[in-house]
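Only one protein chain is missing from this complex, and each of the others stays in its spot.
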């Protein structure tokens, strides 16, 4: 019996995660992605990854020592998948890229992913299965609800409160103490100055042609 | 007599600074925060910091070897405090997070703070007591006036000139060669294309609900 690190889903985010895990190997940590679970056995065909297919997610059977790395970006799909897998006794891995900075007084939940150049500040609490993409930041005292996904360049400033399953597009920013309801979707570049109810979509104006 | 590193003010920014100082310790630098000055002796109650209270800021008496770390974000309050403490002979510490990048030809004033993932580029001049928060950048040839505060994700592009006590909200960006007057407040997400007079507030449009 050997310990395995297994991707759940194998789209583009999974390919990023294979790279970021590889950067941990550079730090002499003997971690490698053992395989991937996906409906599509050919998900990596045409890409330069030697990561074997291990079957559909639904067919996964827990083995002692296995750690699952959630590679699904959509919060609701991620939550459903997590609950199914947890019911089977699965265990999840966290991944913190070596270039990311995590304040020692921040608290990260189960299976949290923090990508290159991101940071999590003092006394922030990041819920289970949250993904924080590159160059994003989680400010001091933020509570980030489980299953939430931050795209890249997102800024949750101090004391922001986010309920579960929120999604933030590229460069979205939320002002101090603002509350974001469950399942809210904050569009790319959106500047959120007031609290947002659950299940709400916020958007910014697109660029104009000169 | 031992050397002490003392926080001036103990709000959220101070808690961040305790973390960033701790990251310097990881680099085998024997620096620790010795205590904090604040009106409120209980400022750290309920938080996981073992940093002792050292009295109100107004009651601080300079001791040889002491270095003060300014943890106040508001530029005018910071300036007033700095001048009071300087009059007592106090000395200020700078803090550059190990993940920050400072061009060797940049010039940093007294008591400058540069947070994670930030950078200061070629030939920039950063005035005394400026704070540059995480993921922010100060472009080449920028002159950043003393006591100014950049929130996170701010971009001062090349040749920007900022007078003292300016404040920049999350993700504010200032285009090349633009001048920002003293005490100006540039709101979160604001894109500043033309020069801004002193004491002016600039803002960006907030996101809309779909």
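The first chain written gets the first letter, and so on, giving A and B; residue counts start at 1 in each chain.
The rule is short, and it goes like this: a residue touches a chain if its C-beta (ideal position, glycine included) is under 8 Å from a C-beta of that chain, and two chains touch if they have at least 3 such contacts.
Keep in mind it's a predicted model, so treat the numbers as computed, not measured.
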Subject >> Given B:44, B:129 or B:190, the one touching the chain that is not displayed >> reply: B:190
Original post:
Which residue, B:42, B:88 or B:104, contacts the hidden chain when the whole complex is considered?
Top reply: B:104
Subject >> Among B:19, B:121 or B:149, the residue in touch with the chain that has been omitted >> reply: B:121
Original post:
Out of B:19, B:135, B:148 or B:161, which is the one that touches the chain we can't see?
Top reply: B:135
Subject >> Positions on chain A contacted by the hidden chain, ascending >> reply: 12-13, 15-16, 18-20, 22-23, 47-49, 97, 99, 116-117, 134-135, 151-153, 169-171, 188-189, 204-210
Subject >> For chain B, residues in touch with the removed chain >> reply: 99, 101, 103-105, 117-119, 121-123, 135, 137, 139-141, 153, 155, 157-159, 171-173, 175, 186-187, 189-194, 196, 200-205
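We adopt the following convention: only the chains that are shown with their structure count from here on.
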Original post:
chain A and chain B are the same sequence; what rotation (0 to 180°, nearest 5) superposes their CA atoms?
Top reply: 120
**OP:** Can you check how far apart chain A and chain B are, centre to centre, with Cα atoms defining each centre and the answer in Å?
**Re:** 30
